[in-house]
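Have a look at the structure below, then the notes.
All protein chains of the complex are present and in place, except for one that has been dropped.
First chain written, first letter: the chains are A and B, and each begins at residue 1.
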Amino acid sequence: MADSVYVFWLFGIFVALLAIVGFYCILITSNLIRTLIGMEIVTKAVTFLIILVGRSTGNTGLAQSFAITLIVVEVVVIVVASGVVISVFRRNGSIDVNLFRNLKG
Amino acid sequence: MIDDLVVNAALCMLMTAAAIWTVVTVRLLRAAIGLALTSALLTIVMYRFGSPLAAAFELSVCAGLISVIFVSAITLTSRLSSDRLNQRESEVLRRFWFLPLLVIIAGVILYKTSIPIEIIAFEGKTAAQDDVRSIIWNTRHLDLIGQIAILLAGAIGVVLLFKERKHG
Partner (left out) sequence: MPTLLIILPLALLLILNLPLLRAARRVSFWLCAVLALAQVVATATHMGGLIPDLGAAFDPYIVLQLRMTGLSEVVLLAIGIVVLASLFTARAMIADHDERFKFGNLVILAMMGLNGTALLADLISLYVFIEITAVSSFILIAFDRDSDGLEGSFKYIILSAVATAALLASIALFMMVSPDTSFAAVRAALAVSQHSFYVNLAAGLLLCGLFVKGGLVPFHWWLPDAYSSAPAPASVLLAGIITKVSGIYALIVVSTSILTVGGAAGEVIMVLGIVSAIAGALLALGQRDMKRMLAYSSVSQVGYIMLGLGSGTALGVAGAVFHFFNHAIFKSLLFVNAAAVEGSLGTRDMDRMGGIASKMPVTGVTSIIGFFSAAGIPPLAGFWSKVMIIIALWQAGHQTASVVAVLVGVLTLAYFLSMQRRVFFGRLREGLGEIREARMSILVPAVSLALITVAAGLFFKPVFSKIIMPVGEMLVK
């Protein structure tokens, strides 16, 4: 490839940054839907990494099929997770994480 | 080539900025829109990185379907959302202003500590192997079956979790 050896690192930085943003969101929020949004941002980071690897190595076929699989799985997880959130809301009337500490580690 | 690199890097910066906006914005609905925007920008980057099919999936499923799911979840759960919760949310969100700073610092540090990697292009393979359609349909049957199963699990989950419980 014509890419210099640093190009992978350059875009890899954005993968890391997206992951930081997503984890930050998961850690700091008290809203269940926001937690899911953070989870989505982390998944975006991973999707980006897969495509980046595919481009860097020229192996776009496998990378794309991997990314498509990931997207299909991701949407099912989000659907189930939002189903859980909606059920929590029906039961507790709130989607605040702080009302949610019955079980102690 | 340089132009290409600059455009791609700019798009990635925009995408990161959109993700940060998604996290720091106060209104949930805006966060969902921010996520869709991040997804859309990622689609463009994916297309430019030579993955058009995956980009199409990203656009239709992530930017489209997942946004719809989030928006409906937000509207379904905001009926009773009290002012108190919004109040606390905005308090919490003040802490979120720390995030852009964190991201910039992390970005600079990562940029300085570059670890190079010798890129191996797997060019010994035939063109047919490289085509995404032939990979999906000819060599990855197990993943396809897995996807069918997981969609089925999702369907059962929807039936079970979205329905009101009969008693109590």
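The rule is short, and it goes like this: contacts are C-beta pairs under 8 Å (C-beta built on N, C-alpha and C of every residue); 3 or more make two chains touch, one makes a residue touch a chain.
Keep in mind it's a predicted model, so treat the numbers as computed, not measured.
Engineer: For subunit A, which residues touch the unseen chain?
Structural biologist: Output for subunit A: 8, 15, 19, 23, 26, 32, 35, 39, 42-43, 45-46, 49-50, 52-54, 56-57, 59, 62-63, 66, 69-70, 73, 76-77, 80-81, 83-85, 87-88, 91-92, 100, 102-103, 105.
Engineer: Can you name the residues of subunit B that touch the chain not displayed here?
Structural biologist: Given the touch definition above, subunit B has residues 115, 117-120, 122, 125, 138-143, 145-150, 152-154, 156-157, 159-161, 165 touching the missing chain.
Here is the rule we go by: only the chains that are shown with their structure count from here on.
Engineer: With chain centres defined as C-alpha means, what is the inter-centre distance between subunit A and subunit B in Å?
Structural biologist: About 6 Å, centre to centre.
Engineer: Under the definition above, what is the set of subunit A residues touching subunit B in their complex?
Structural biologist: Counting only subunit A, the residues touching subunit B are 1-3, 5-14, 16-18, 20-22, 24-25, 28-31, 33-34, 36-38, 40-41, 44, 47-48, 51-52, 54-65, 67-69, 71-76, 78-80, 82-87, 89-90, 93-96.
Engineer: Can you name the residues of subunit B that touch subunit A in the complex?
Structural biologist: Against subunit A, subunit B makes touches at 1, 5, 8-9, 12-13, 15-16, 19-20, 22-23, 28, 31-32, 35, 38-39, 42, 45-46, 49-51, 53-54, 57-58, 61-62, 65-66, 69-70, 72-74, 76-77, 80-82, 85, 88-89, 92, 95-96, 99, 102-103, 106-107, 110-111, 114-123, 125, 129-132, 134-136, 140, 143, 146-147, 150-151, 153-154, 157-158, 160-162, 164.
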